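Note that this complex is displayed minus one protein chain, with the remaining chains in position.
Now for subunit A:
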Amino acid sequence: MMGRYALVQRSEVSLKSIMLVPLVTFVLALLGSMVLFGFLGAPPLEVLYRLLIDPLASAYNISEVVIKAAPLILIAQGLAIGFRAKVWNIGAEGQLIIGAVAASVIPITFPESQNVLMLPAMMLAGMIAGAAWAGIAAALKTRFNASEIIVTLMLNQIAVQILYFLINGPLKDPMGFSYPQSVSFPPVAMYPLLSDDGMLRANASILVVILLSIAALIYVTRTFSGYTLLVGGLAPSAASYAGFSAKKAVWITLLIGGAAAGLAGVGEISGPIGRLQPSLSPGYGFAAIIVAYLGGLHPVGILLAGTFMAIVYVGADGAIIDVGLPPAAPVIFQGMVLVFYLASFALVQYRIVRVQPEARA
């Protein structure tokens, strides 16, 4: 017998089932990749091992995980504050680039400097530039009601072109055999490494990220300002009744998100890269959107989700080389995470019911 199916909103959604969503998402995405990559000839268990266990199996791999987790978590913390207020900043990638470009001007101008204040100055410059880049979207939103989704998305492209222009022009290393890249940064422009072992690249930026995550936790759970943003996201009429300015919320959230992304950009050039170059991020700004939602838009959840995504990033990188996965594997995996997340989140809020074709009275 044929029946129609419909989604019906659940009257009650338990906290437990909401907490289960990320877990179910991870498991399904892992199973999905085992199956999908299995079809490409990779043995499923090998894929699982590569994605989950191998990244944690050596000090080098763990160090790589830390390097990738730092920008993911940092950007996601900033974005989540906006998402909770229903301000959709999807331009973190561009804000990261602009932050990196602005910060790189300092070491490129003073390549021989030994001033220990250089890294703090770069962090500050990166945050200000990232915030200013996001601020364009805030200004257009509050002045002309332009959708911040479109504006931030398009600013990504502009940021990339600015980077390309500068790296082929004023910021190019004149001695670099016309490679589009800057001079190498002096040691004072770099985050200190966490260990003396020359092989391990993990640096102190992760400590900054953890500190800022704690700050984010305090901001969203303890401060009145964080509360007003959440009210604006949940019930705009209530925010207006209470007198919480919607424009202020747009400004605060976009500036915070932009500053976090800009700082993440500094983390790249002052960390594993060590100079300005055309490719600064393998899409951290977009992956961080997934991290923010997987983490339930909660600072602690984002720490966990960002670490998980970093593990899979590193695992997939290794698997591309060793097991012969396609280079798109990490992106495919991210896509699966997103789809499974949306599906399980929908099923937590709605249930599927069979609609009888004709209810006989």
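One rule holds for everything that comes next: a contact is a pair of C-beta atoms (placed from the backbone, for glycine too) under 8 Å apart; a residue touches a chain by one contact, two chains touch by 3 or more; residues count from 1.
By our rule, contacts and distances are computed from a predicted model.
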item	value
Name of the absent chain as recorded in UniProt (options "Rad50/SbcC-type AAA domain-containing protein", "Quinol oxidase subunit 1", "Insulinase family protein" or "Simple sugar transport system ATP-binding protein")	"Simple sugar transport system ATP-binding protein"
Touch with the omitted chain, as defined above, among A:L207, A:L234 or A:A346	A:L234
Residue among A:S17, A:S245 or A:Q277 touching the omitted chain	A:S245
Residues belonging to subunit A that touch the chain removed from view	6, 8, 11-12, 222-225, 227, 231, 234-235, 237-238, 240-243, 245, 353, 355-356, 358-361
